[in-house]
Each structure stands twice: as structure tokens, then as C-alpha cells.
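Removed from the display is one protein chain of the complex; every other protein chain stays in position.
The letters A and B name the chains in turn, as written, and every chain counts its residues from 1.
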Amino acid sequence: MISMPGHFVTTRFNHVLGWARKFSLFHYPYVTACCGMEYMSTACAHFDIDRFGAGMTRFSPRQSDLLLVVGTVTQKLAPVLKTVYDQMTEPKWVIAFGACAVSGGIYDNYAVVQGIDQIIPVDVFIPGCPPRPEMVLDGLLKLQDKIQKQEHDWRWKRRKP
Amino acid sequence: MARLDKESPDSLLLQMGPSHPAMHGTIRISLELDGERILRSDVEVGYLHRGFEKTCENRTYFNLLIYTDRLNYVSPLINNVGYAMTIEKLMGLQVPERAQFIRVLMSELSRISDHLTCLAAMAMECGAFTVFLYNMKAREFIWDVIEATTGARMTTSYIRVGGVRADLHPDYRVAVRKAVAETRKVLKDVHGLLDKNKIFLDRTRDIAVMTPENAIAYGWTGPCLRSTGVAYDVRKALPYLVYDRLRFDIPVGDRGDNFDRYMVRMREMEQSLRIVEQCLDSLPPSSVTRAADDLEPAEAILAARTKKPRRGIRLSPNLEGSEKAVYGDILAGDNRSIVPPKEETYTSIEGLISHFQFFMKGHGLRPPKGEVYFSVEGGNGELGIYLVSDGSDRPYRLHLRAPCFHVVAALEELIRGRMIADVIPTFGSMNMIGGELDR
Partner (left out) sequence: MEEKKALSELQKRFSGNILDASAPLGDETVVIRKDALLEIAEFLRNPPFAFTMLLDLTCVDYPDRRDRFEMVYHLFSLTLNERIRIKLALPESAASVASLTGLWKNADWLEREAFDMFGVRFDGHPDLRRLFMDEGFAGHPLRKDYPLRKRQPGIAPRT
């Protein structure tokens, strides 16, 4: 009975799990380029990403649940990004930060991946070149909404890959 | 793909990067280690190679301005200045004096924010997180000044060929003085936190020492070269804009170690603050008075159907600072190379035609055939642009002389024989900026 979808206990538990996960995001700042400067601004005192619970920067994919791809990803760097994403443990989310991560930005040439969604699945796209810190925080809030509403996999049975 | 082959069977291969906590840029340092000591290393760059030089051959000169912002992205206005001045040298354009002072002001604010960011990252990687937060705080005040005038905090595209895009914001003096005061406070705090800090000194004093001869052989310029004792600064050696009229010193170090690179940058920030204050005092006054009976744009366009409006036009806030009356102060008078003022564009046929011609493919900014090399003092050193023009609206070849390219070329030699932990302050003090290194 309890494991039926839509049951009161499971939905409440899902809600609580969503609440807990969205307010305790450990992010991995995969910083490459100019957007890194706006990432630094967002993380620091003026615009403080820590207010939203996402202030813990963990530079290890094993320890983080949010992959912030900040800046341009080149063809040379793409396999590394995929490796880092694969090394992250579930549950994990990805934010494409900046125009270059979203779609290649102003660089449409031989060297740049035209958007990281060609390599890894992305949850939130934050446009801007570079996006203002307020936009980054807005994107983070959208991700938090998404986490709140999504089905969390808490059962002991392994989910099908 | 580990490039290093192990030379001895007992050593360990370790890859640092390309995604690593050091906030400077993506770079891979492959290390061959004996315990913690580095036997050999291989520095692999190119993880941020965005094809800038190839793009330059496919975009008009005006379009390329936005790409130059993203080269050394912590001091974008300096790149803009270098690019614009290279084209102006080729075309023989003379920039009005007020625009030159504005360029110097913006360049120095960019330089301060570059050094603040570099030292913030370097200190944070050594563990001094407070310095990172303080420097970012000061940087925000500087970016407020830049944003009020140019519209963007970082990638501004503000400096144009012939001058600047818009005049300074009306309240700029207040904002600049506040930024200067806050930066001075932060510098004083950081001096107090790091200068005599035993941990910081142990990690940076006499680590990665570079001799002046070696530095010159590597083509080092900028704060890294000056930390070895060679007083070469493009602003003093080959002055451009109005630097020959401003009084500032060139700080040099004596030992060429990490601590000297840190100290030279701190002192350079003080000198840049001096230059900013001198600019505030010596800026030529604006030759414009704004009238109260300006027309609204819609009225002006209507009136222009019969005859040219005699009164001024009140432009929208987005175009503030770029009114026609200000053009004499901020842009050279060469009609081929500047965007005509909006009042002309929307109320007269000649203005419309020259606007259209500026942006049309094959027309617009077309420097004469030839080649030129021009350099400015970037945040990291001599930022040079070598431009080959074939007379069309696109560069034939544009090559950037990136200062941190030469600095990072010496990284391998500097870390050989040292511990892994020494790589961090060394790499941090070099201020490698990926956009500039890899272009």
C-alpha cells in the first residue's frame, strides 16, 4: 500500500526530500572562462549564493550534486566534462551557466562545443554573456523549484538506468 | 591521455587539471612525482582555445570588438583599448583628448580589478579565504563604476575605434571616489593579513625564483618581469594615450619569487589608484550643455519629415552619453570609422545612409592595406596585436601577443624539483588567464 505512487506518505516524503535536497546543494564549479568571474561574484559577499543553501563548493565530483558548467567548453575539454559528469553520484543536476555553455555563445567555429547539452543532460540553462549574478540566482531558484517538484528516487530498489 | 612517460619505475604520474580548484583557467599539468617532489612536468594548454584568430578572419572589425573583451576577461577594457588603438594606428586616427582620458581611467580600473582577482584567487588557493572575499568586495565597487558608464560589468565593448562609445555617467565622480576609497581600505586590510603572515611567507618566499636574464629569455613582461627587477612597462617605455602626462611609478621586486609577484601587484594597484585620481582631476571638461527643451524621439522623427529639427533630441536612457552633442568629445571625426549619432540616423537621409553603410557587408570600417603591431600594458604584461589588413572590412590576419603565454611557458622550469604544494602559489601568482593564453 505504502509503495503505491500517489500515496499520501510517499508524496509527503517526496516533498520533504525535495525540500532537503534543494536547500543543500553542493556544487562543483566547472569553471573555464569569463563566466567564472561572474561565478566568483555570485559566490562572494555581494550576491551571496550561500543564502540559498548552495554555497558549499566541493571540487570533487563524488561529493557534489550540482555541476555548474561555467564558460566555454571546447572540443578538447568535452571528454573531461563527460568524465566528471559520469563520476558524479545520483542525484545530480546540471546548470549550463553562460551563453557558451548553453549554445556555444559567440563562438561558432572548429574548436567549441555548441552547447553542453550535446554532451550531458542539462536541467537549467542560464543565458547571458556573462549572466548577471541576479540571473544566476534566478536560475538557481528555478532549479530549486524543479528539484522540489521532481520524483525522488528513495526506494531501496534500484531504478532502471 | 598521459603525455609523460615515466622515467623512473618508482615515480608516480599525477594529472592536475584541466578541471581543478585553482580559479585561473583550464590547464593540465602532468606531473611525475617522487613522493611529493616533482621530477618532471608537462604543461598542457589549449583547453580554452576558442578559435579567436580564425574568427578574426571572418568577422568585420566592428564585430570583432566583442571577441576582444573575452580575451583577458578580468581586464576586458584593456584588450578593447589595444584592439582599437591598433586599428587607429593603421588608419592614422586621432582620438579626442577627453576620450583618451576616459580610456586611461577605464584601463586603470580594469587593471585594478585584474590584480584584485589574481591575488584573491592566489590567496584563496593558499587558504586565505578572507582575502578572496575582501578583494571581490572591492571589485564590485569598481564594476559598479564601469557598469554605470558602459552598461555592463565585465564584457563591455565600450572602447570603439575612434574613441569610446559613450561619455561618462553624470555621477561618475562620486562612484569613482567611492571605489577608490573602498579599494584602498581593502588593500590596507590585505597588506595586514598577508604581508607578514608566516604561513603565506613560507609558501611564497623564495619559491619559484626567476632571474631577470631567464625572465627576459622567456619573454616575460608585466608584473612577473617587474618582480625580477627589470623595470619595463609599456606605459613608460612606449607611452600611448595620455600616460606620458600622468605621474606614476613602476614598482619592481628584487628576488623574482612568488612573494615578489604578489607584492608588485599590490603596489601596482596603488599606482593605478593614483592614476585614476589624476584622471579625475585632469579630465578635460565636457563641452556640452544639455538643453531642457529637447524633443522626444517620436516628435523629432515626425518633425524631420518636413525639415531638420532645430532643437536637440532627448535620447533614451540606453543611449545616454552617446548624444550627438557629445560626439566631439568622445569620438574622432572620421565618418568612415564611427557609428553616426542616432539623431542624425533617424532624422536625416545622410545620417541614415552613413549608418547603413557602416554596418553593411563590404563597407564600414576599412583600414588601408598594410600591417601593424601595437601593444598596450595589459594586466599581465605587454598585450600586443599584430594586424595584417588587405583593405577589406575584415582583417586578413590578426595575431594576439598574449603576455601570459610566455609567463606560463616558464611554469615547467619553475616547478621542477619543488613540491606539489608549491605549484599552487606559483601558478596563482602567474595570473594565467585562459582566454588570453589559448585565445
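Quick notes on this one:
Keep in mind that, in the parts below, a residue touches a chain if its C-beta (ideal position, glycine included) is under 8 Å from a C-beta of that chain, and two chains touch if they have at least 3 such contacts.
The shown structure was predicted, so the numbers you read here are calculated from the model rather than taken from an experiment.
The omitted chain makes contact with just one of the residues B:30, B:55 or B:204: B:55. Contact with the undisplayed chain is limited, among B:193, B:301, B:372 or B:419, to B:372. The chain not shown here touches chain B at positions 1, 45-46, 49, 51, 53-55, 57-58, 89-90, 214, 216-219, 221, 230, 232, 237-238, 370-373, 375, 382, 384, 386, 388, 396-397, 399, 401, 405-406, 409-410, 438. Contact between chain A and the unshown chain involves residues 74-79, 82, 108-111, 113, 118-121.
As a working rule, only the chains that are shown with their structure count from here on.
Distance between chain centres (mean CA atoms), chain A to chain B: 30 Å.
Interface residues of chain B facing chain A in the complex, by the touch rule stated above, are 18-21, 23, 25-26, 46-51, 54-55, 66-67, 69-70, 73-74, 117, 120, 132-133, 136-137, 139-140, 143, 153-155, 434-435. The touching residues of chain A, when paired with chain B in their complex, are 30-34, 36-38, 40-41, 44-46, 59, 71-72, 74, 76-77, 80-81, 84, 106-107, 109-112, 129-130, 132.
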